[in-house]
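Step one of this worksheet: look at the structure below.
As you look at this complex, bear in mind that one protein chain is not there, while each of the others sits in place.
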Amino acid sequence: MKRVLSITLSVLVLCFSFSTTALAAAENAVNNSVEDSKGTFSLDYIPQRIVVLELSFVDALAAVGVSPVGIADDKDPDRILKEIRDEIGAWTSVGTRSQPSLETISALKPDLIIADISRHEGVYADLQKIAPTLILPSRRATYEENLQATAIIGKAIGKDQEMQARLKKHAQVMSDFAQQLPTGKEVQFGVARDDALFLHTADSYAGGVIRALGLKNANTGRSDDAYRQTSLEQFLAVNPDYFIVGNYVTPSIIDKWKKEPLWSVLKAAKNHHIYSVNPNTWSRCRGIISAETMGQDLIRVFSANQ
Amino acid sequence: METRSLPILLLTLVALLIANLMFGAVSLPFKQVIEGFQVGNANYFTVHEYRFPRTILAMLVGAMMALAGALVQGVIRNPLASPDVLGVSHGAGLAAVFYMTFFPNADIDWLPTVALCGSLIAALMLWWLCGQHSSTIKLAITGVALAALYASCIDFLMLVKPLEINNALLWLTGSLWGRGWNQLAMLLPWLLLIPCALWLAKPLNLIHLGDDSAISLGVKASTLRLLSLAIAVGLTASCVAICGPIGFLGLVAPHLTRKLVGGRHQLLLPSTMLVGAILLLLADLVARTIDPPIELPAGIMTAIIGAPYFLWLLFRTK
Partner (left out) sequence: MIFTRLPFIGQCVILLLFLLVCGWISLFSWSVITVTPLDALHALYNMNEDSIAQHIVHDLRFPRVLIGIMVGANLAAAGVIMQGLTQNPLASPSVLGINAGAALGMATVSSLAPWFGLLGTSVAAMIGGGVAWAFVMLLGSAWRSGNEHGRLVLAGVAISALCAALTKAVIIIAEDQAAGVLTWLAGSLTDARWQTFDALWPVCLIGLVGAMLISPTLNLLQLGDDNAKNLGVSLMWVKLGGSFLVLLLVGSAISSVGAIGFVGLLVPHMARMLTGQDHRKFLPIAMILGACLVVLSDTVSRAIIYPAETPAGAILALIGAPFFIYLVRKRTL
């Protein structure tokens, strides 16, 4: 009897272990082949140590609960949203986004690097020598391109299903926000520095998010670039109904303009529809989590109004 | 007795070469550096693929830029002249910025070639404007005026198409970041210019006595001038194409060297190469280690190190 029991047990154990290894093998064999900006990219393993060189990729990883080991955060952790920081825990800074330190990246022994085509094309070959490199658009990317890039990252790190679910949830959240927001209101976002105001046009990431939320972009005239330096006179011509401003410094140029008589001519100033938000969320981070935060910001803006 | 400083310079160079391999965002002990040269070692990328080519590149670029500076100063016979006055680096800068703004999606690997073409066209422009018979000082001032023209075009492009400002600025400051074996290979053919330049050392000494006496000694002044400037253009153009315009090296290094070994070109030209290599290695080392993992462009460091020294030197020699 004992023998029978032990045999059944061992058979069971064997079966179990087989099934787990089989499962693991199946997971390993998942072909995460995706199309990135340089052609086909594929990994035959699930990356564990990921280094990202743009902030939008951090957002994408955090959306499916993956923590990168290294981030090009310009040595300023505050550039990453607090929600995301809490999600991903500690990381190592690998320098600036424009010139990340390749030595530091190499020292982190990554098994996947996610780089930005606009900033890092010049060192793509070097990055490839360190680890397989997924290169995607981030800077100058629109909202739609960003969603595509996020989906690609999800597939490449073997979390396709989670990412698709998260993206579906994101679309749901955004359309929920859109329902709470009035449709067709004209909203313009801009970042203000000490001596210049840059409007984010309809082609920019923020412009795309505003559209996705059922709001309207203000007409900024020429639309061939995502960010437009704007003088007070041109801003008067744009004259948006709602103006959302991210101040990189305080006092910014907006504070100077507020003292001028012409400022009161603006529709947004007349109706007190000027709101300041965190410029990191609205301009630098560019990802689904920051898009959702932007949605919350806008809901706050419009509910404060009613 | 003037040669006394040569061994010291050589030792410094070797020490800096080793330091450049050891220090950076991650410091490696010497033993690990040696092991890093073997394929498959944990530090193979850092040492063999990254620091080693970069260090060699810094050494060569430093040497070549300094040599170009010494040639230009030798020919124009003015201590304030530098390869910058030929407008070559600004021409390269204009070509590079033009390429970056109008073909933002084009392959970035072509950038050095584009910059090289720009600098060579700039040299031809200067040649076309000045002709063979203008005085050297007029040549220098024309170069300056051309450089001003290119600089204003660069500003204009960057302001009209502001998207690429940071990329362009990084390139325009001169940096060794991300430069590796490929760039080193591109530089190699230009090394041929170094022996040519050294061969000019003796005639350059004669021209220093004044054009007239040089002619009576059998050196044709205008030919020599043209040859030296052409070599200086080639040296500068190749370096600028790869690393961007690294400021001040061509101005400061020959000065410093003249202080150390005197003005005889047979000695001055080789030693100025050593000094240039030392300066750029030092600048790059500081730029990488001052606030890791942030990398500053080496061009900034050469300006910060070189500029105060240069001013001090000029006041001392007056």
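We just call them A and B in the order they show up, numbering each chain from 1.
Here is the rule we use: a contact is a pair of C-beta atoms (placed from the backbone, for glycine too) under 8 Å apart; a residue touches a chain by one contact, two chains touch by 3 or more.
None of these values were measured; they are calculated from a predicted model.
**Q** Considering the entire complex, write down the shown chains that touch the omitted one.
**A** Hidden chain, whole complex, touched shown chains: A, B.
**Q** If the hidden chain were put back, which of B:Leu6, B:Ile121 or B:Leu149 would touch it?
**A** For the chain that is not drawn, the touching residue is B:Leu149.
**Q** If the hidden chain were put back, which of A:Tyr124, A:Tyr143, A:Phe177 or A:Phe198 would touch it?
**A** A:Phe198
**Q** Where the complex has a chain not shown, which of B:Ser5, B:Thr55, B:Ser119 or B:Thr173 is the residue touching it?
**A** That would be B:Thr173, which touches the missing chain.
**Q** Give me the subunit A residues in contact with the hidden chain, please.
**A** Residues of subunit A in touch with the missing chain: 74, 96, 98, 193-196, 198, 221-222, 228-234, 236-237, 248-249, 260-262, 265.
**Q** Going by the touch rule given at the top, which residues of subunit B touch the chain that is not shown?
**A** 78, 80-82, 84-85, 129, 135, 137-138, 140-142, 144-149, 151-153, 155-156, 158-160, 162, 165-166, 169-170, 172-173, 247-248, 251, 296-297, 299-300, 303-304, 307, 310-311, 314-315, 318
Basically, only the chains that are shown with their structure count from here on.
**Q** Go ahead and note the Å separation of the Cα centroids belonging to subunit A and subunit B.
**A** 40
**Q** With touch defined as at the start, can you tell me which subunit A residues reach subunit B in the complex?
**A** Against subunit B, subunit A makes touches at 74-75, 93-96, 98-104, 106-107, 109, 118-119, 121-123, 125-126, 129-130, 140, 225-227, 229.
**Q** Mind listing the subunit B positions that touch subunit A in their complex?
**A** 24-26, 42, 45-46, 49-51, 104, 107-109, 111, 161-163, 166-167, 170, 175, 177-178, 180, 182, 288, 291-295, 297
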